[in-house]
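Pasting in a structure now, in C-alpha cells, and then I'll have a few things to ask.
All protein chains of the complex are present and in place, except for one that has been dropped.
Naming follows writing order (A, B and C), and every chain is counted from residue 1.
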Amino acid sequence: MLDQLRAEVLKANLLLESEGLVKMTWGNVSGIDRDRGLFVIKPSGVSYSKLTADKLVVVDLDGKTVEGDLNPSSDTPSHAVLYREFTGIGGITHTHSVYATMFAQAGVELPCQGTTHADHFYGSVPVVRPLTKEEVAEDYETNTGLAIVERFRELKLNPLEMPAALQAFHAPFTWGANAVDSVKNSIALETCAQMALGTFQLNPKIGSLPDHILEKHYQRKHGADAYYGQRRG
Amino acid sequence: MLDQLRAEVLKANLLLESEGLVKMTWGNVSGIDRDRGLFVIKPSGVSYSKLTADKLVVVDLDGKTVEGDLNPSSDTPSHAVLYREFTGIGGITHTHSVYATMFAQAGVELPCQGTTHADHFYGSVPVVRPLTKEEVAEDYETNTGLAIVERFRELKLNPLEMPAALQAFHAPFTWGANAVDSVKNSIALETCAQMALGTFQLNPKIGSLPDHILEKHYQRKHGADAYYGQRRG
Amino acid sequence: MLDQLRAEVLKANLLLESEGLVKMTWGNVSGIDRDRGLFVIKPSGVSYSKLTADKLVVVDLDGKTVEGDLNPSSDTPSHAVLYREFTGIGGITHTHSVYATMFAQAGVELPCQGTTHADHFYGSVPVVRPLTKEEVAEDYETNTGLAIVERFRELKLNPLEMPAALQAFHAPFTWGANAVDSVKNSIALETCAQMALGTFQLNPKIGSLPDHILEKHYQRKHGADAYYGQRRG
Partner (left out) sequence: MLDQLRAEVLKANLLLESEGLVKMTWGNVSGIDRDRGLFVIKPSGVSYSKLTADKLVVVDLDGKTVEGDLNPSSDTPSHAVLYREFTGIGGITHTHSVYATMFAQAGVELPCQGTTHADHFYGSVPVVRPLTKEEVAEDYETNTGLAIVERFRELKLNPLEMPAALQAFHAPFTWGANAVDSVKNSIALETCAQMALGTFQLNPKIGSLPDHILEKHYQRKHGADAYYGQRRG
C-alpha cells in the first residue's frame, strides 16, 4: 500500500541522518496521501541504518495503524493533529537538531536575521508554550500538536508561509509540501539557528532584516511570480 | 573467553570514534559478565583503527588482568569501582568528548534544559569533586571511581536513572545496561552539553524544564509503562 | 562552447559542497572568458549532486543567456555587474556559508585579526549596505552588485586585494583570478570568520594585527616578490 509514498518517506527519513539533523533515533518524518487520508511514518526507535520502506507504518488521521508490524513513532499523534489542522501540508519532520533545539530550550523565537531565513520562513519562527501538567497527563503527543496549532492561530500565522515551530523545552517541528520538503525546511531551520546564535554573539541587539528584503526573498522563491529555480525554465 | 562480550565491547569502542566522541586514544568502553564477575575493556593507548576483539583485556572486579597480553586501560580501576558499587549496570564509557568536558572543566553541572536530556538523564548530570592530593597519590584511578560513588550517595541519585557523571577538571563517565548502551549515553550527554552551551548563551538564566515534562519524557522511554520503541510492538 | 571553462566552473561549484560552504542549493560559482565577454554560471536551484558541465549556463555581460536550457542562477545579474566593474577578476562565488553570514547578518565587518586573514584579504572585509525599498523593487540582483561596487569605491578598495564583501542581512560574495580561486577565497573567508567569532569571545576589544605583519603576509603570497608556493620553483 502506498508504495511511492513509502519510498519518498524512507528517503526523507534517511536524509535526517546524512544531513546531520539527528543522533541515534531522535527524529522522524512522515508524508501523507490526502486522497486516502492516510500517512506513512517512521516506526519508533528503529535506527536509520536498518530502516526500509516496508518497516514504515501507515496510519490514519486519528493516528491508528492501518498497515505495519511495528509501532509507529511515539510522536505520531502530533503528526496527526498537524495534518488535520494544517490541511495544505504534505509532510512533517520532527528532530532534536542541535541549534534549533537551543532556541526551543531557551524559549527564544528565531528572528528573521537575513535572507537565508527569508528564503524559507516568512518572519520569526515562533516558540510554542510548554504543555500544562494536565495536558501532559491527558494525551501528551496529541496536545503537543494542538499547542502548535493554538500558537499559529494566536499569531495568525499561515503554516504554508511559516513551515516551522519551536516547542519550548523540547525541539523543532517543520513541515512542507511533502516529506522531503519538510526535511529541507529542517535543514534550513537548523542552519538559520546556527547563524542566529553567532549573529547574536556579534550583535546582541540585532533585530530582523528590513521588511522589503524579507518580502523580496520570500516571494522570489515562493510567491506567485517566483523566479528562483527551474519552474519557469 | 567471553567471545560474545568481546564482540560487543569492540563494537562499542569503535562507536567512540565513528560518533566523534574521541580523538586519538582518549576514551575506553568496557562491558561486564555479571555471572562470572569479569569485565572486558579496551587496552591502554591502542588506536581504534587497530583494535580487534582479541586485543581487548579481560579483568576481574579488582581490576586484575585475567586474560590478555596488553595492559588494560589505565582507567580500569575506575571501571572496577563503578561495577562493584553500581551493581545494576552492564557497561561503562569514559571519554573526553568536547562539550561534556567543557562542563566538567568548568565545574558546572549539566541541567535538564529539555526533552533531549530528559529522554536519557533523570535530572541534572552531577559534577564530581576533584580528588585531593592524598587521593591522587594513593590510588588515582580507584579514587576517581569512589568519588563518583560518593557524589551519587550525597545526592541520592540512582545510577540507573542518572547514567552519567562529570568529573571536575577531567571529563565525563557514562554507563548503561551494556557496553553499547553506555556509549549511547555518551552520545546523548555530548549532544545535550552542546545544546546547553548554546541555550545558556541565548538565555543565561534558563533553569530546568518543568518537572512534569521531565517525568513524562523519562518515563515514556524508561518507565514501567514505556511506550517508546518496539518493546510492546 | 567554452568547454574548458565549463569544466572549471563545474569543479568550482562542486567544491562548494565538498568544502562545506553550502547546504542544499545555497550558492553558485561563475567563471568568465574575458575575450568573448561571456561567463559560465550554475543553473538556478539545481542540486550539486546532479550538476554536470552541460547544465551550466553561458551568459553575456548583461546576464542574458547565450547557451543553455536551464535558467541561470537568480544571482546572475549580481555576477554580471561585478564582472563589468571589477575588470581584473575571473571568477565569482556566492554562498550563505555559516560563519561569514553571521558577520553579514550582524552588519559587522570582518577585521584582519591575524595572518590567516592577511594571507588572503588585505585588510578588513567590508560590509555592504542593505538595498533600499526602491532598489529591491527596481532590480534586486543588479542593485546587489552595484551596492558592492559603490562600497568598494567609498572605501577605495582594490577588488584584487580585497576579494570579498559581506552584504548586510544577506551573505558573502568572493571573487578571484578564476572560478576555483574565487572558491578558495570563500573557504578562507569562512574560516577567518569562524576564527574571528572565537577571537572576539576571548578578547572583545581585539583590533587588527599590526600593519607590518599584514603587509608581510599579504605580500609574501601576493606581492611582486611573493615567495610562497612554487611560482619561483
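Here, a residue touches a chain if its C-beta (ideal position, glycine included) is under 8 Å from a C-beta of that chain, and two chains touch if they have at least 3 such contacts.
Computed from a prediction, not measured in an experiment: that's the story for all the values here.
Here is the thing to keep in mind: the chain we left out touches B, C in the whole complex. Of the listed residues B:89, B:104 or B:125, the one in contact with the hidden chain in the full complex is B:104.
Within the set B:59, B:131 or B:146, the residue that contacts the chain not displayed is B:131. Residue-level contact of chain C with the missing chain is found at 19, 113-116, 119, 184, 187-188, 191, 194-196, 198-199, 201-203, 206, 209-210, 212-213, 216, 220, 227-230, 232-233. Residues of chain B that touch the chain left out of view are 23-24, 26, 43-46, 69-71, 74, 96, 98-99, 101-108, 130-133, 136-137, 140, 169-171, 197, 200-201.
To be clear about the criterion, only the chains that are shown with their structure count from here on.
Matching the C-alpha atoms of chain B with those of chain C calls for a turn of 180 degrees, to the nearest 5.
Using mean Cα coordinates as chain centres, the one most removed from chain C is B. Separating the CA-averaged centres of chain A and chain C is a span of 32 Å.
Residues of chain A in contact with at least two other chains: 201.
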